[in-house]
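Every protein chain but one is kept in place in this view of the complex.
For reference, chains read A, B and C in written order, and residue numbers begin at 1 within each chain.
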Amino acid sequence: MLITCPYCGPRDVVEFTYQGDGNRERPDPASQNFEAWNAYVYDRLNPAGDHNEIWQHSGGCRAHLRVVRNTLTHEILSVAFIRGAHTSTARRKAEDKS
Amino acid sequence: MSPRRTDTGGRIDRLKTIRFTFDGAAYTGHAGDTLASALLAKGVTLYGRSFKYHRPRGLLTAGVEEPNALVTVLKGEVREPNIPATMVEIHDGLVAISQNRFPSLAWDINAVNQLGGKILSAGFYYKTFMGPVIGPLKGTRFWMFCEHFIRRAAGLGSAGSAKDPARYERMNAFCDVLVVGSGPAGLMAAKAAADQGARVMLADLEPRFGGSANWSGETIDGAPAADWARRTVAQLEARDNVRLLPRTTVWGYYDNNTLAALERVSDHKEQPGKGEPRHRYWAIRARSVVLATGAFERPLVFPGNDRPGVMLAHAAERYANEFGVLPGERIALFTNNDSAYRTAVALKKAGASVVAIVDVRPEPSAEMRKLAAEAEAEIFAGHAVIATEGGKALSGLKLQRFDMANGSLTGDARSIHADCLLMSGGWSPTIHLASQAGAKAEWNAARQAFLPPKPTQQWPTQHWIGAGAFTGSFSTTEAIAEGRAAGLAAAGGTSTPAALPTVEAVPGDPDPAPVFEIRAKGKSFVDFQHDVTAEDVRLAHREGFVSVEHLKRYTTLGMATDQGKSSNVPGLAIMAEALGKPIPEVGTTRFRPPFAPVSIGSLAAERFGDLKPERLTPMHDWHLANGATMYSAGLWYRPMIYGHAGETVEQAYVREAKATRDSAGIVDVSTLGKIAVQGPDAAAFLDRVYTNMFSTLAVGKARYGLMLREDGLAFDDGTTWRLGEQDFLMTTTTANAGKVMQHLEYFLDVIWPELKVHVTSVTDEWAGAAIGGPKARQILAACVTGTSVDNATLPFMGIVRGEISGVPVMICRLSFSGEMAFEVYSGAGHGTHVWEALIEAGKPFGLITYGLEALGTMRIEKGHVTGAEIDGRTTARDLHLDWMLSKKKPFIGSAMMDREGLIASDRLELVGLIALDNRPLNGGAHIVEQLDEANPHGSIGHITACCYSPALGKHIALALVKGGKARHGTRANVSDPLRNRFGPVEIVSNHFFDPDGSRMHG
Amino acid sequence: MMAEYSAFSLLANALKGNKDWKPAWRKPDPKASYDVIIIGGGGHGLATAYYLAKEHGITNVAVLEKGWLGSGNVGRNTTAVRSNYLLPANTRFYEHSMKMWENLSHELNYNVMFSQRGCLNLAHTPAQFDDYARRGNAMRHLGVDAELMTPAQIKRLIPALDISDSARFPVVGGLMQRRAGTARHDAVAWGYARGADRRGVDIIENCEVTGFLRDGDRVTGVTTSRGDIRARKVAVAVAGSTGRVMQLAGVETMPIESHVLQAFVTESLKPFIDTVVTFGMGHFYMSQSDKGGLIYGGDIDGYNSYAQRGNLPIVDEVMSEMLALFPGLARVRMLRSWGGVCDMSMDGSPIITTGPLPGMYLNCGWCYGGFKATPASGWCFAWTIAKDQPHDFNAPFTLDRFHRGLVIDDKGQGANPRLH
């Protein structure tokens, strides 16, 4: 499996660390809403199909990426920096998949 | 008569003689021979024994799909079992032996299994060996008794235990077009793609490129096909955008066009070159892939079809045309399709007499009749072979009139004398890689074969295009056209160059008759290696194991080393007939990696013999030179003790710990994780990360910090130093350095992107030496320049910068040992220099070096926690670190740390233990209230760390015990049935030694 | 009624040319309603049906299987059976399972080939050895067998193992559970299927659940590719497909991630290793089947997947660790690999519970240890379904334990499923 890191280009999955369900929202740090905390820490979407995930390019630039990936086919539909502000460093053009 | 070498023909070099042995007997062959062809040329007919019945078996094929002729190749002590003789290229000194036979291949005791044939039917294991319900053999005993013998009878070759001295390597490759298979289709594809300027890789599992061109006897562009192939390969070789990989099996098709291939680099050599690997594992990331993997010929299923001398038709053609070996003198053919007629002509040309062509079809075409006449062979149309004769070699066969409409046999049986019977049951495209890539094969009723889906079809994560026999286009003309089109398309080209090469080939209808089995009396084999017969398939049907996966699993059909390459479709066909359904309704097998077996050495590649890199501190060589015994901690190596001659480990660490507390000791702490936390929001970030406050820490001071996980459990601890307003140096435990780094990065990137903080691993930037003991300060004072180290300048948790022996250092006064202690950090490249300077300075003060054992002893005496206590299940409260949980701010884990399960009263809490029987304690021993040595029960906790405490003169331990703090001052018992250590202990506070810290505060 | 299997029946049938064997289980069409529907015709679902019928007399039961029976993890695992856990809740449950394994072939009149050839965990540092001692002692204090082995003892048991000091991670000892072992995985599914079928359970293959019938909150049945089927109780035992099936019931999130785990087998070899052995400085386990293939595996790939296929990094990792222990295997060849979908829970321990909806029962969270749990899982789940409350053995395995902080985290990794 190859993930096209917006900075480093397509790299083998061996360079990445999976950080799980990207739909979870961390409650406000001071929040005492236990349901929300529990949902954040323990409950995961686990779809058979397109999944919104977080990966870290831990064996490369170490940026965290938001990856939309199909869990039935492993097709990767999109990859983006999770922290999207690095505009002046031009993104490497994604490999043409056709 | 028997097989023999022809005088001319083939790729072999008759001028080069090669000497090798098989089962101890010396043989010769020629350069270019496989073990199979060389032995066949010498008249060998018996190559192996089948798995279950130990039936004698000969060569079925000439290639990778060989199920019968498996051998073990020996290189001294090193064994390579289960290699098809058809895939072993001979070289001088090759030693091969047969396997799964005792005492010899010709006389095998286990052949007696054949007598039990009907009882040893598919699935018989499941129905018996359960043994008695009562008595000494109840439970699993009877089965295990039987299994003992079953295991010894099973198995093919033997693995060795000697370490393979060979080298294995991995290679990462990138290309625009990977072409798999180098027959006419593959060669055309590679050429077309290369002409477009694409980066091309061409792989073929055979040593010689060309595929069927090497043996088809056809003509391409007016030249023999083999010459055309050689010329085309030479053209490709000359181009620098093409990499040719002969002897390379592409075995795995993974996501996003990542393919795995095994190149047998030096197996065919007597000795590999210096530094040359035996196998190279190619991980190929290809923009697109051309699959030109050809097709496998299928056997026919009829009684006696496994007798040595019965072979696939094209295999005989290969032996004759490619190796110059005739598999027999009097050859009969049995076919359901036209391709066997070409074989007949080829063998006739090579010098054999073709005594019969038995064709299940009632009316072979005029063209086929012409070919038969050319081969001077009699056609038995509308006939089938119903038996074979002979022992370990074929002597003849029987045929009978056959009606392919209903499978009936009529008329008198007729015998034909022959020493070789060739069969052709049609062809199955080699769709394995496409199947691995997710393509669902489609049954083609005309071809009687599973074909890959349309080549234009796109897969979500794989991009391949098929060409040639792989797509069911069995003629060379089609292969050439499809190959070029595929190569062009794969390279993104559209131009259509001039004429395609022209092919002269014998005619033939690619569609076989839908006949897979001849039902007559006797054992008819479907899976040759696993001895699965047509009756076994029908038995599976009767018992309801009818889906393709149940069929495989119940009968073991297709589970042998050839993975059903030839048996898969015949097996499905027989099941389909039993069910009265068409073949595709039985199901299609989904192929999985590998396409053919792959050496485990190649997969481990460069990590074979060197699993993990070694991580060394700057002072590593000094430790080795000064008598340290090293301890492997994760990837790091750290001194365990610096033992003196004759000392035990315990004597050494007790001496080191005592000396430290008496005068001073120094220990290498370079392995501690160190992370630079920098930026305007660094302090605010640390407040969120640690349970305690860091924004209040003054510049030039350090503080001990604790981190929790999101779920509220303890995660890691360490000191963090404030070097500047926006500049912190965080230390972590050695084991958790990487995890903490990822934790910080995650929060900065994902949760709090608004924080301006950078984190960088600087573990390797600094060499760290911790020097502690009553005389530590004096030693520092003796060697540090540029700063004072007195209490005013360097108070507890203070940091100063200075120099030692001309090298800048950073010194922080903090203590893990409980002594007055300092951590001295210098640039890693100066680590040994500073270390030696400290030791020199310490000499007058009795400074000693100490290792992890003494470090551990002193931390147990102090009751500090490490990974043994912060084990992912303990809370800050469990470890009595709740004083560090700030109430002034939220921090990671603060919201979750008070859930009911985490504050329950029966949780394990950290305590100290003192052995009341004055005997050593053991890590991992449990604690009980009441001892019961015979029947241990009632554990209330366990020991996490223990030692002999020189400071207390007692055997002590840290332990996690239920409701621990409330038990201080009470008695309990260690219960360690594993090591038979039982005895009384007193439960005390974990702070054994100097609980008020007067020593370190000095 | 189907005949008992025995050596005698084998012989008698052989004499008749094996023509009289009957299907191991019927292939009925689904009825309109049942007392209990079990979704998932894998090991756990079939075992649950068997024990519902046998222990609780509930025979009006249907097992619904999307594909062919046993097509999930029961036919895709590395067949190890053991009860060598650290935490008491797990040890008690898996030991109950172990005791059931010891009599399973008789129980089912089907040889599941459970062979108690032992399971040895290798330790590579003194600290790890102490850790194993802690676990072994925990087992011993619950009446489970465990013993420590020295390198010399280990070498005698497994001559091909590299125990030299020069190894990158030398073996300093091991924790052995002798009663652990291996079983023939498919036979477990087939044996339970045959046993349940003989007690009247309908096993319905090629029947995909497409939705749940509801009466308000209450689950009252399922819609399937073969029509609607009603039931008083609907039990879900679909392992890796838990997320998919629960989504059909409107439960969007669960403390579960589905991950792919690859497993491997070598070509058949003469006896090479007699026990299950695991590597302590990574993640690797291996045993040898009766047929002679070395069966082995390691870590999950580490990302959500329902694809039953993995990728190369784990392949390389597993083989590297294999050769670190057995350098003699470099020239042995990997024959086949496959992928199973594992329902990784947030603490590495399973869930066997009533709910989460009225009328529903849930069995999941097996990570990659579900095979050995099969008998006890079915037994406890049947109890829970029949009595609407858990047995003591599965009482800790609730769904709400995560929120309550009552996790059963044998590896201490926290809510990070890929690390369990």
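Convention: contacts are C-beta pairs under 8 Å (C-beta built on N, C-alpha and C of every residue); 3 or more make two chains touch, one makes a residue touch a chain.
Here, contacts and distances are computed from a predicted model.
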Complex member absent from the view - protein name from UniProt, among "Branched-chain amino acid ABC transporter permease", "NADH-quinone oxidoreductase subunit L", "Multicomponent Na+:H+ antiporter subunit D" or "Sarcosine oxidase subunit gamma": "Sarcosine oxidase subunit gamma"
Shown chains touched by the chain that is not drawn here: A, B
Touch with the omitted chain, as defined above, among B:P364, B:P429, B:G601 or B:G679: B:G679
Which residue of B:A828, B:I927, B:L978 or B:M1000 touches the chain not shown here: B:A828
Residue, one of B:D23, B:D227, B:E276 or B:D509, that touches the chain absent here: B:E276
Options B:D33, B:E169, B:E297 or B:D711, residue touching the unrepresented chain: B:E169
Touching residue (missing chain; options B:A153, B:L635, B:L931 or B:V988): B:L635
Residues in chain B touching the chain absent from view: 169-174, 199, 273-277, 283, 285, 606-607, 610, 612-618, 621, 635-636, 676, 678-680, 726, 756, 758, 760-767, 805-807, 827-833
Residue numbers in chain A that touch the chain omitted from display: 6-9, 11-12, 14-15, 58-63, 81, 83, 85-92
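By our rule, only the chains that are shown with their structure count from here on.
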Cα-centroid distance, chain A relative to chain B, in whole angstrom: 27
Junction residues of chain B - those touching two or more other chains: 254-255, 258, 283, 438, 710-711, 896, 899
Chain A, residues touching no fewer than two other chains: 1, 12-13, 17, 34, 38, 41-42, 73-74
Residue ranges of chain C in contact with chain A within the complex: 241-244, 247, 252-258, 302-307, 309, 311-313, 346, 402-403, 415-418
Of chain C, residues touching chain B in the complex: 5-7, 9-11, 14-15, 17-19, 21-25, 27, 67-69, 71, 75, 102-103, 105-106, 109-111, 113-117, 124-127, 129-138, 140-143, 146-148, 159-160, 162, 168-170, 181, 184, 186-187, 190-191, 205, 266-272, 281-282, 288, 290-292, 309, 311-312, 315-316, 319-324, 326-339, 401, 403-407, 409, 411-415
For the chain A and chain C complex, residues of the former touching the latter: 1, 12-14, 17-18, 20-21, 34, 38-39, 41-48, 51, 53, 55, 69, 71-74
